[in-house]
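All protein chains but one are shown at their positions in the complex.
Order of writing sets the chain letters: A and B. Residues in each chain are counted from 1.
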Amino acid sequence: MTGERRLKPLLMRVWEAEGVSLTEGGAEPRAQAAVPPILEIHDIAKRFGATQALEAVSLTLYPGEVHALLGENGAGKSTLIKIMTGVYQPDRGEIRLAGQPIVIGSAAEAQRHGIAAIYQEPLLFPDLNVAENIFISHQGRGAVTNWRQMFREAEEILAALGVALDVRSPARGLTLAAQQSVEIAKAISLNVRVLIMDEPTASLSAHEVTQLFKLVKDLRDKGVAILFVSHRMEEVFEIADKVTVFRDGRLISTRPRGEVTPRRAIADMVGREIGLLQPRAPVKQGDLILSVRGLAREGVFHDVSFDVRRGEVLGFAGLIGAGRTDVGLALFGIEPATSGTIVLDGKTRNIRSPREAMACGIAYLSEDRRQLGLSLPMSIAANISLPVLRRYLDRFGLVRTASERATAEGFRSRLAIRTPSVDVSVAKLSGGNQQKVMLSKWLNTHPRLLILDEPTRGIDVGAKSEVHAMIGELAAEGIGIIMISSELPEVLAMSDRVLVMREGRQMAIFDRAEASGERVMTAAMGQALTGEAA
Amino acid sequence: MNWLQRHIRPEQVRELSLLLLIIVAVLVFGSLIPRYYTSLTFNRIASSVVIITVVAAGQTLVVLTRSIDLSVGSIVGCTAYFAGTQLAAHHGMPPAVAVLIAVALGAFMGSLNGVLVAWGRVPPIIVTLGTLAIYRGILIDYSGAKTVTTDSLPAWLVDLPTVDVATVGGLEIRVVVAAALLVVIVFQLATSFLTVSRRLYAIGSNPEAAALIGLPTQRILFTAFVLSGALSGLAGFLFLARFGNITVEAGRGLELQSVAAVVVGGVNIFGGSGTIFGSMLGAVMIGTLEQSLFRLQISEFWRDAILGLLILLAVASDAVILNRLRLLWARTDLKLIAKSAPLPAREGEVTAP
Partner (left out) sequence: MTAALARLRSWEGLLLAILIVTVALNLANSPYYLGVENIVNLFQLEIEKIIVALTMTLIIINGEIDLSVASVMGLSACVMAWLFKMGVALPLALLAALGSGVLAGLFNGFWTAYVGLPSLAVTLAGLIGFRGVARILVEDRAIGNYPAWFNELGQQAFLGPLTLSIMIFLALFAVVAVVLHGSALGRLVYVMGNSLEAARYSGVRTKRVKMILFVASGVVAALAGLLYAARLGSVRGDMAQGFELDIITIVLLGGVSIFGGSGNLVGVGLSIFVILNLRNGMGLANITGNTQTSVVGALLILSVLVPNMAQLIHNRWRGRET
């Protein structure tokens, strides 16, 4: 490997509009020599509380092969990866490495087995320089650091990857793409046998993706087995030798690339269960509450425009990282927009803080209810009153706990929160009940616009339908609702209209009539629709 | 500009500018104070800085791991006193043994801190607040409120602060100063080149990642505290040599001064970055200001006020300026990459921030 390779622009594939066409066929599949598998995952299952994250999953990875993993958010992909890297232990099942059964008890053990993972967010030491980051976990490099040699070796590895980086700079200052290259360099330097890449391209530009793919192909040619998780269909079909689809914790299909098309893959991802959720009965919609035009936050999302009426549920669909939460945070003033207009009830507003948003009648339920949405050690009643504590003060400034409790009791019955008392600490509640407490808290602020961010994430089916029913009632009361959700069935059943985002851009707004699972998913993945609608 | 950015990092810029500041301060004071540029001034400043420099070196090691050691003042007091009583009782004790006693005692006291932090998982601020009191209490009880007096000490010790190791063109370099410099050089080299000490930085920079990678975090934390104790022991010996009269109050306040030197020297209070050399510069800056203001007949009582302001400025500027510098460096890095393969971005896409 010489150190002076320069990238050839022509190596870059020309992306067709948004990607590969939907017709059958594609590039030639790689000839598969009969090599023994390097990693066999057999009948793995994992449960978290009420959720069965993985069930009867069996997957085989071969050296010198890029194996793509597709699936919606929550389909089980990251759980599988965490099991493979030793973060979680499977409830059952077996893992074999080169034929030998192994137990991966920790991240360090996974590393020793030659299994490495690269995530969307690199796990580097911000204050150490690039070279140190690459070699930090190496044993046996000697007691004294030979800087010159370390820099040289680091530069060699990076050059072999076709990456030009200053190995002396601290990791903190690097772009995300550069940090990822460092992570890959790290894995290579440890002679990785199985490389897992979890959405590595999510924040990269086309040029950076090209570089990355060159790397991936080089690694594959060297005999590394690569598990590649991505939502970008064109990338998957560019790089993968095999395509596996997950849905609801199960492995649905594994096919060689030549035998699958994007359309078929999407169908597997989405399944036939769309019809299971009863569509919400639409209510009569009233005046315009919110009108957003050209909303943008520099570097995060741009050119988002939509309206929300009274009684309307606007679903926000898209993959993780599409920017939906960021739009919600902009409307709520936590991460204000840098340009664009927000018009509420006919008046233009400049929302720069949560208080200002609340004053306009906007409420936001965070997707992270444990860290951001609730104060776990505090009681249900205290959580519910928090944003409007002012209302519960007597003339001395003391909290009228009786009044607070009464409010909480009211919500307890209205939302059917299962708890022995409203004085119980929120930490003790189940996920579904916690969600209801969060909902109560914001309903208590009498909002005109309610932004729900993943309102049914991680809660059981029963609570889910209760939350859905509640949303329906709220719409009927004339509240405008923005529902950010990664669950397609939910989005399709609940929304009057669906706004699809991808990588910070607004892709489409579908009316209820024209919205379908395939349409939404296709837009979310950036596929252009050719031919007739599915 | 490129070469500069290749070889000098923002943190080093910070240290270089501190060095520059010191030089500027010296020049300013030199113009205001008659007979400033003399060996006397140098040694006055150096002597007052010696003890703090050594303590700050140990404090740096601890702070790098995102911890703090508030017991150093008590350790200095204890070791100074203990070494003093031993020397008073055994005049014939070789100097090396005396130093060893102080260092060993300090290391032992540091090891208690280390055990509690690393394996007891008690937050460092709590452990060292506790041992600050405990060690001071032990000192007072052990001493029975008696003082070590200069007359009881062997002559070589009392004369030590004035002994020169070399004279360079009229500038006398004292042994104690050389010793402190040696400590700084040794530990600076160690933290720059020894693999084990690089892990100090890793732990302070990202403790979770360090544990995930499998670094022996507990052992490293323990070692940092032992070293801090050992260096405080050495400083205790130097303290004994300088003052001769050791009361039970010896060393009180040194913990704060050492943290001040460390912070002014550019070491991040949250760990992960900074150097021993920087903390030495911090100590020198503080010492220079103190001595020079004294010469200017500005009352010593201004010293602390200015010191407080200095610390604040150091931390505030670090938060603001260092980040700007890093961004500047990062943008340059980006250009380096882009230069190698220029390509138009896809139309309308969102690029990484």
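Note that in this section a residue touches a chain if its C-beta (ideal position, glycine included) is under 8 Å from a C-beta of that chain, and two chains touch if they have at least 3 such contacts.
In this text the structure is predicted, and so the values were computed from the model without any measurement.
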{"item": "Of B:Leu19, B:Ile33 or B:Val122, the residue in touch with the unshown chain", "value": "B:Val122"}
{"item": "Hidden partner chain, touching residue among B:Leu32, B:Ala133, B:Val165 or B:Val186", "value": "B:Ala133"}
{"item": "Touching residue (missing chain; options A:Pro37, A:Pro126 or A:Pro354)", "value": "A:Pro354"}
{"item": "Chain B residues that touch the omitted chain in the full complex", "value": "68, 116, 120-123, 125-127, 129-134, 136-138, 140-141, 248, 252, 256, 259-260, 263, 269-270, 299-309, 311-312, 315-316, 319"}
{"item": "Interface with the undisplayed chain - residues on chain A", "value": "87-89, 334, 354-355, 358, 364, 366, 371-378, 382, 386-387, 389-390, 392-393, 397-399, 423, 441"}
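To be clear about the criterion, only the chains that are shown with their structure count from here on.
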{"item": "Euclidean distance of C-alpha centroids - chain A vs chain B, Å", "value": "45"}
{"item": "Touching residues on chain A, where the partner in the complex is chain B", "value": "6-7, 9, 12, 15, 106-108, 111, 123-129, 132, 136-137, 141-145, 147, 163-166, 168-170, 172-178, 203-208, 210-211, 298-302, 503-505"}
{"item": "For the chain B and chain A complex, residues of the former touching the latter", "value": "5-7, 9-11, 192-196, 198-199, 201-202, 204-206, 209-210, 212-215, 268, 272-273, 326-327, 329-330, 333-334, 336-337, 339-341, 343, 345-346, 348-353"}
